[in-house]
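Below is a slice of the complex: some chains, not all, each in place.
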Amino acid sequence: MTGQTRTITYRDAVCAGLRDALQRDERVFLMGEDVGRYGGCFAASKGLLDEFGPERVRDTPLSESTFTGAGIGAALGGLRPIVEIMTVNFSLLALDQIMNNAATYLHMSGGLFNVPLVIRMATGGGKQLAAQHSHSLEGWYAHIPGIKVLCTATLEDARGMLWTALQDPDPVLIFEPSILYAMEGELAEGAGAVDIARAKVHRSGNDLTLITYGSCLYKCLDAAEQLSATGIEAEVIDLRSLRPLDEESFLTSVARTHRALIVDEGWRSGSLSAEISARIMEKAFYELDAPVERICSVEVPMPYAKHMEEAALPQVATIVETARRMCGGG
Amino acid sequence: MSDFKAKPGLPLIDREESLYFLRQMLRIRRFEEKSAELYSATKIRGFLHLYIGEEAVGVGVATALDPADAMVATYREHGHAMVRGMGMDAIMAEMYGKVTGCCRGRGGSMHLFDAEHRLYGGNAIVGGGLPVAVGLALADRMQGRKLVTCCCFGEGAMAEGEFHESMNLAALWNLPVLFVCENNYYAMGTALNRSESVVDLTQKAAAYGVDAMAVDGMDVIAVVAAARKAVAQIRATAAPFFLECRTYRFRPHSMFDPELYRSKQEVEGWKQRCPIQSLIRRLQEQGWLDEEALARLEEEITGEISAAVDFAERSEWEPVSELSRFVYSDPEVQ
């Protein structure tokens, strides 16, 4: 790897990952609604149809359940499909295929049939798309054994997780926070596959652990900066893999900071944040100087109006405030 | 499948009515043009799907319904809401996200609801409104109301399993649903022939024994005629009916669409068949509309739109303290 970097968007990073996969392995193909001629509903596959042709970049009809199930079949048949479901909101139509087929084939067949399938989808709110288009269900998906669940918050991960996921013999769901597609940043020229088993510490600190993933990572990093100005040093952990959870990462951190705040865009009750809190309860209870807290989305179908949506989503100010209170400050 | 087909370009037979169609189509057109402007000005946000080019369908179909009939539409439903009777104020304020919007700013462009006019959305999940429409028709029939539920959806929705399930259930249970396929030949960037193995959509209806008809969706007179026949048949038999309206959207799918998937010529070709221009031409040919009347009409509509924009601008935001209201009907439940 050279030391050189380029400024690109998250969208470009996703696209580069897709291109890379299609180039490297002829068993890989991409299918989903409007991935081809339209260029992807977030323009993340723009140009790939021309580059790889309609056999390998397949526009599907609107039928989430069947093209997802077809991805399972194609994986069983020796290919390495990347199924794109435009957004998590539409994936509910494919849930039967995901939970009852993709997640069960290996176990149910006593090890005979594994399903090397990658399903990508955009997730999250923040774009005023209202109740049916703003779900953050990646943490909810993480409940399902038999699949792996990733969420790519950084350019590195958007670029590199796909290839690693494609090497995996089992179904992997990759969630891309849609609010990040336009985000710009620096990416190493030689960036490639990344590990998908470990969480990543984005900022070190000894006073409090902020545990998060996805687009809330940036809210946590902002909050950590503000906290630092008031003398509180927060450690910020991006989980990256929501299933399996790298619990060691946050348990180790909490053993040092003795305080944990989880920031999760999912609806609070039954969110991934609850699981993390419960694990800390079970495995680091005696390390805690204060109860673990959670900042999640308010439990409402997402409203359209901007001020209402902002009130529903986790915000930096709340993180700062809560963290300060937890650390005995204001 | 039904054997009657509405012929295109029928002579206009009713002056009042034809002028009403023109007014409605123009109201939609100008309202949406203004909306697009306001989107660029960031007054309106989220997704905005314009109906421009397709106005004859919504106007034609809505005209054939009684006020007590029900309608379920998609995210491309400004037109439907207006023709059903919702005022521009309530729609514009909704798209501004103001509390005076039809849904208090909760829904936005994709989710217009109206209890008085029985508009049950504004559904942003493709195909998601179809089962709901079947249930509304069931409720009307079980309660002895001779009403029709009109369900509008795009041709793209017909690939979803719910279309098939809903057609089957409505036919099996003999439910008064008018299925209106607004076939604009594209689902975002996916052309009909890349979405359906059989592009004659009335064939799908045949598989369920549902009477069907295809009509020129660029001709409001033809759409009204077809929709009236369909509605009359539904009221007489309670059985569902499938009406395919062949139309075209002149604008991108939403405000984010680079339109890589179709040619400028194709779009231009369809624009030649603009439902509004052709009705104006026919009205003028018949001597029912002169330049002055048209200018007056445009002016009235401009006025109505400015008033709506004014209303939206002047309206209040819903207090943030109300956020959790309406998650449940009982305000105590959280």
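Some points to look at:
Each chain gets a letter, A and B, in the order it is written, and its residues are counted from 1.
Operating definition for what follows: a contact is a pair of C-beta atoms (placed from the backbone, for glycine too) under 8 Å apart; a residue touches a chain by one contact, two chains touch by 3 or more.
Here the structure is a predicted model, which is why all the values come from computation and not from measurement.
Chain composition of the whole assembly in this file works out to A x2, B x2.
Keep in mind that, in the parts below, only the chains that are shown with their structure count from here on.
Chain A and chain B have centres, each the mean of its CA atoms, that are 36 Å apart.
Taken together, the chain A residues at the contact with chain B in this complex read 33-34, 36-39, 41, 43, 59, 61-66, 89-90, 93, 127-133, 298-301, 303-308, 311-312. Residue ranges of chain B in contact with chain A, taken from their complex: 45-47, 94, 97-98, 105-108, 110-111, 123-128, 156-157, 159-161, 187-191, 194-196, 257-258, 260-261, 317-318, 320, 323-324, 327, 334.
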